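First up is the structure itself, then whatever we jot down about it.
The other protein chains are all here in position, but one chain of the complex has been omitted.
When the chains are written out, they are named A and B in that same order, and each has its own residue count from 1.
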Amino acid sequence: MSHSPALTDERPASIQLPKRRTSPAKRKQRLAAYLFLLPFFVVFLTMLVVPLVYSLYLSLFESKLIGGEVFAGLANYARALTDSAFLGSLGRVGLFFIIQVPIMLGLALFLALALDSTRARGSKAVRLLIFTPYAVPAVVATLMWGYLYGEDFGPIAQVARAVGLGTPEFLSAQNILGSMMNIVTWEFVGYNMIIMYAALRSIPAELYEAAEIDGAGQFRLAWSIKIPAIRPAIMLTVIFSIIGSFQLFAEPSLLNAIAPAAISNSFTPNYYGYNIAFINQELNYAAAIAFLLGLVIAIVSYFVQLAGERRERVGAADRETQP
Amino acid sequence: MTTTDTRLLVTAGDGTATPRRNRRRYTPEGRRSLLLTVLLWLLVLYFVLPLWWLFVSSTKSNSALFSTFGMWFGGDFSLWENLQTLFTVRDGIFLRWMLNTLVYSVTAALGATLLATMAGYAFAKYDFPGKKILFSATLGAVMIPLTALALPTYLLFSQAGLTDTPWAIIIPSLVSPFGVYLMRVYAADAIPDGLIEAGRVDGAGEFRIFWQVGLRLLGPGLVTVFLFSLVATWNNYFLPLVMLNSSELYPITVGLAQLQSAASQGGGAQALFSTVITGSFVSILPLVIAFLFLQRYWQSGLASGGVKG
Partner (left out) sequence: MNKKARRTAVALVTGAVSIGVLLTGCTPSSGDNASQEAVTQDDIDTAMTTPTKLTFWTWVPDIENEVKLFEEKYPDIDVTVENVGQGLPHYQKLRSAIEAGEGAPDVTQIEYQYIPSFVLNDSLLDLTPYGADDLSGDYVDWAWNQVSPDDPVWAIPQDVGPMGNLYREDILASAGITEAPATWDDYAAAAKTVKDSTGSYISNLGATQAGQMIGFFWQAGVKPFAYDGKETVSVNVNSDEAKKVATYWTELIQQDLISTDVDFADQWYQGLASGKYAGWLTAAWGPIFLQGTAEGTTGLWRAAPLPQWNAGDNVSGNWGGSSDAVLASSENKIAAYELAKFINNDEESAMRLATEQFLFPPQVSVLEDPAFVDQESAFYGGQKVNSLFADISQTVDTDFQWLPYMDYVYSTYEDTIGTVITDKGDIAAALDTWQDQLVSYAEDQGFTVE
């Protein structure tokens, strides 16, 4: 799962004492703060930073089965930028992001709004049932959908044939990306819905009062009050989804077992990196690929956030100019 | 300080009916929309039918699995036989995998929650040099692709002689940048500065304040971080795949994948697809149940993280 860079902008600390020379009490508090942070950052350093630095170091070398390891500078990076397999995999997850994420988040938002409106019966059950797939490991989800997609014995094909639609080829090379989008959507709509729903439940009642007086309908209420109010939560899910799509690994690697011809070794950047490291035995090149991927994710996240902020600003300006 | 007051009420445990909601009179309970209800329940089908299939299939024998309609029971009702096979295959190793998963994920989740809570609390309630950069580093860590870390981490662990031990799964899972973020947001709202100041005036140390005042107010936030770390470790496939060699140490994900590949490649025996499917079904039950029972905690915990995000 899981972590959010949505918030790189700092919010002011709760205790903002006026700046002056550090008093002994203040120093004691600082020490306490560092001690609180220490355990986390010890693990953070050893489990993330050290391997990362090591990996960066590795990416600057070139190793061959014959001849061993030599310093190569940025050669691996240059190679990656002209590697059509790597660029193709980036394009594929880019496409995945552009198509799947709006569908998934749109569905999640719709569900969250529908549940928040309390207009549907059994909404508590609906909420939990839709969330359930999140508790299913990707391994199990992929295995299960693999059976469901089966051409001869999958229930979807059985139904499709029964109603005369022929046999859908979910696992063909043309359709496998779409089939994968479906699996990821199935897994994560509930999770995103819960985040948005939780945000909706926390909207201060004051925000609704004006609308109440207006007698605004549900759609207007959703569009002009609810969605703007939970924009940060939506942005959070978008950032999660960028990371999730660009780092796709479990789904292609497990689907490869049932559709080996449809999933190429460079299907997604992460899967490509894994194959380069473990099959081609080009660990150094794999490290460079991983770094470039991280860079792409950071850049995409940054621009998406930027776009989100600009829209928020424009939106706020619009509202102000309205009478 | 109104937000803090409400937050305290939220923390008291009822996330689904906060006082604010009581004032939303514009949606009288009676105005249900039939269309919306139907639409929602149709969508529920999409999410539930695959799981229904999983359940139905776990009641089928290997041959019925491929000869009957997938969405309904067919052939003999073989659930008990399947369970029996599942729990006796390779001397009952499946139960061992379940227990491993439980031990790894609970330990890792407890540790991750504690570390994240302390760090989040420090970020929320203290001012100190380097705060901004440390927090940005924490959040930036999310961008790192897992393949960048898998092999270096493996090499580091094997230098320390920790591969093929439970620690190889637990220690890396202790890092939860999202948990730190969530706890920071949560602590900022849930713990009034006044309480901390009062504690200091009373002469309590910073750690006593944290343990006695802070932790108590962070309840739902703790449950949320705990549950999400639990899921992350429970569902992890890649890390144990790389780190572990002994079948007795496998968590359920790697075990199932191995069972599946043994089933498909035969390995001299017959294909055990029904066993794999039954295993998959059994393996998701504990988490689903945990989420059902703890829902009111994690939902309210998420509420604050979500809205402030």
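Here, a residue touches a chain if its C-beta (ideal position, glycine included) is under 8 Å from a C-beta of that chain, and two chains touch if they have at least 3 such contacts.
Computed from a prediction, not measured in an experiment: that's the story for all the values here.
Enquirer: Which residue, B:I171, B:V242 or B:L256, contacts the hidden chain when the whole complex is considered?
Expert: B:V242
Enquirer: Please give every residue of chain A in contact with the chain that is not shown.
Expert: The list for chain A reads 45, 49-50, 53-54, 57-58, 63-69, 147, 150-153, 172-173, 257-262, 264-265, 275, 278-281.
Enquirer: Spell out, residue by residue, where the missing chain touches chain B.
Expert: With respect to the unshown chain, the touching residues of chain B are 63, 66, 129, 151-152, 154-156, 158-159, 161, 163-164, 241-242, 245-247, 258, 261-262, 264-271, 273.
By definition in this document, only the chains that are shown with their structure count from here on.
Enquirer: Chain A to chain B: how many Å between their CA centres?
Expert: For chain A versus chain B, the centre distance works out to 16 Å.
Enquirer: In their complex, what parts of chain A are in touch with chain B?
Expert: It comes out as residues 1-8, 10-11, 13-17, 25, 28-30, 32-37, 39-41, 43-44, 46-48, 50-52, 54-55, 58, 107, 111, 114-115, 117-124, 126, 128-141, 143-145, 147-148, 152-155, 158-159, 186, 189-190, 194-199, 201-205, 208, 211-212, 229-230, 232-233, 235-236, 243, 246-247, 249-250, 254, 257, 269-270, 273-274, 277, 283, 286-287, 289-291, 293-294, 297-298, 301.
Enquirer: Across the complex, what residues on chain B touch chain A?
Expert: 15-16, 18, 20-21, 23-27, 29, 31-33, 36-37, 39-41, 43-44, 46-48, 50-51, 53-54, 57, 65-66, 69-71, 114-116, 118-119, 121-129, 131-132, 134-153, 155-156, 171-172, 174-181, 188, 193, 196, 200, 205-207, 210, 228, 231-232, 234-235, 237-238, 252-253, 256-257, 260-261, 264, 276-277, 280, 283-284, 287-288, 290-292, 295, 299-300, 302-309
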